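Let me give you the structure first, and then I'll get to my questions.
The complex is shown incomplete by one protein chain, all other protein chains being positioned as in the whole.
Chains: A and B, in written order; residue numbering restarts at 1 for each.
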Amino acid sequence: MKKQSITKATNPGVRFLINYSVPIIFTILIAFAIPLSGLSGEYLVRELMTRLARNSFIILALLIPVMAGMGMNFSIVLGAMAGEIGLIFITDWQIVGMPGILLAMLISTPLAILLGYFGGMVLNRAKGKEMVTGFMLAFLMNGIYQLVVLYGMGNIIPISNSSILLPREYGIRNAISLLEVRQVLDRLVPLKIGGILIPVASFLVIATLCVFIIWFKKTKLGQEIRSVGQDNDVARVLGINVGKTRILSITISTVLACYGQIIFLQNIGTMNTYNSHEQVGVFAIAALLVGGASVSKATIPNVFIGVILFHTMFLVSPRAGKALIGQAQLGEYFRVFVSYGVIAFSLALYAWRKRVEKENERRKAMALKRVLLQSTNTAGGNKF
Amino acid sequence: MKEKIKNIIENVGLPRVIIFFFLVLLFILAPVVGIRLDASINDVIVRFGMNGILVLSLVPMVKSGCGLNFGLQLGIIAGLLGAVTSIELEVTGFAGFFTAIGIAILVAVVLGFLYGTLLNKIKGDEMVVATYVGFSSVSFMCIMWLILPFKSPNMIWPFGGTGLRTTISNQGYWFHVLTDFLQIKIGNHIAFPTGTILFFALLVFLVWIFFRTKTGTAIVAVGSNPEYAKSCGVNVDKIRIISVMLSTIIAAIGIIVYQESFGFVQLYMAPLYMAFPAIAALLLGGASVGKASIINVIIGVFLFQGILTMTPSVINNIIKSDMSESIRIVVSNGMIVYALTRTIRVRS
Partner (left out) sequence: MVALIIIGIFLYTIGKGHKVLIDNKDIFIGEIAYSADTTYNVWVDNQEVGLLEKGERKVARVAGASHKIVVEEIKEKVLTGDKYERKFKLKTNEGATINILAMINNKNEWIDKTN
């Protein structure tokens, strides 16, 4: 049973390799791909800076459900949808600049809270299957989002700005220009180093979120969430309302995801009304896993390392694919394959190790039982 | 009487009751809004034949305790490989059809074995890993479709491109070989696909017999009580792998039957989400994460395809807008979420 001995390995070097196998494999892959792609270091740094600023927030939203033991929260998509609805409204009302972004965040918050609460309730009913359920829930809500945005808006929900409506006069267009709020957060504190625009304000916002998360972990609620994550039964014995805590952690995550999506979209400047949120869940989770997180443990460094590694791969794949086999299309498929593959691999690895650990616990318990039985036998020995 | 109705609703599940009555409503409305009832029923039957086998493929894995097969795409990929190889070899008619199936089964055996081995290592978490294994394999095959050495001019990109096209027509090869087989035509609007239905019935029969064999009963035993099965001397792991292989093989056959009726072989990202409608149909028919039978398949496919066929035509005529896609998403994913969240209630 070679595999069992690997998990039992006490050599810290081996443990490190296994725990962080995903980011290590990734780094090796990228090390090969970067020179193949022919992209310059400056280009990569510039692009990564942009991507760090725009993607980190929503990935940070994933951390709290992991703390609560609910695994990778695929239903952050619900938060993203709430954010997009907020943006649709401010575009309709033509609110520009920073006030536009803030107002979008303000009006989408109640929706995000509602969706998060709903999501949390559903996930509570699927204990043990949170990730699959969250995943399917995201698809379900996508259908409902379509019904609302593609059919309800302009009909039951009044939209006055006809430039965002489809020609048939109800339903929002496929792509909405967010020109008026484009990069307002990024450019809020303008700083240029060597011709590269550094989105200071965005980084400040992200830093604030990090500080908030660190502080939150130490609060009473944060501690409760962590004990729920460690062991539901122990938490219950301690008097913690497990169900409510889980719902709360999903709600917070959903609201953060809502803001994260707004930050993401303000950087891009256009909103693909029906597609922007689809890949959000997959890419965010893949990035987090690539950064070394697991289903039961995710830290802030995982987020940033993940963004850097994952997005570098994203950037170099098409050109590397073209260099290798002559088709850039290959690189694109490779990107998708890697995103899904990383998740499959990490989840499988985690599930397998969980099982092996359970198996080890069981053996230990059995061995202990045997020892106890033996000792009672020798003690009460010669009855006959 | 009220108690009895309440009991039935609780057992069957409220969503299913709602969907059933919704479907009946659609059938009643159809002639009112000017849709031919006989043509609609024929459509439903044709789609039933198209999709039935894919849903049937889910049953062995549910019975063995592996849960809902979110990795259905692996079986579909086997079927796709069979289909394109058969076209590449220029085999037509029934011979082409069965060549496709033959090759697909070979691939499915290998894929199923690997898939089953993986699932054995992660007992308890099969569904979520399977989903992403399914997705990654579809994406991986996207790369493969581009570089595999297929030459048939019907399948590659024109003007000297390399790699297979996204959609490949099987007309002239084995398009409609089953559907046209012994087809019963009544008037202009009814063309009963006897061949497809017969084939479906054949597979149902084979599956039914299989579960009465020693291996079949072992699968059911492993699914309902693995510890007891182990104590009876059953190799739980081996049985699970067999059930996964069986599911993958049936799925491979299923996608070929689907393409036979549809007329096209769809490669690249098309199979990505194909597991979900199949799973939703099964659940709609009364199955759950731990329990599934052939009756579930038949009822489920009929209901699901009924909704898919009737909703667009009826609702579009009433509201003058095409909500069918969104409704389909809500219905199919809603069923799955419902089934995933229902397990706790049943246990308590």
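Criterion: a residue touches a chain if its C-beta (ideal position, glycine included) is under 8 Å from a C-beta of that chain, and two chains touch if they have at least 3 such contacts.
Since we're looking at a predicted model, the values are computed, not measured.
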Displayed partners of the chain not shown (whole complex): A
Given A:18, A:95, A:113 or A:166, the one touching the chain that is not displayed: A:95
Omitted-chain contact residue, chosen from A:28, A:45 or A:106: A:106
Absent-chain interface as seen on subunit A, which is shown: 90, 93-100, 102-103, 106-107, 180
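The rule is simple: only the chains that are shown with their structure count from here on.
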Contacting residues of subunit B [partner subunit A, same complex]: 70, 118, 121-125, 127-129, 131-133, 135-136, 139-140, 142-143, 146-147, 162-163, 276, 289, 321, 323, 325-330, 333-334, 336-337, 340-345
Subunit B partner contacts - residues on subunit A that touch it in the complex: 122, 125-129, 131-133, 135-137, 139-140, 142-144, 146-147, 150-151, 325, 327, 329-330, 333-334, 336-337, 340-341, 343-344, 347-348, 351-352, 354-355
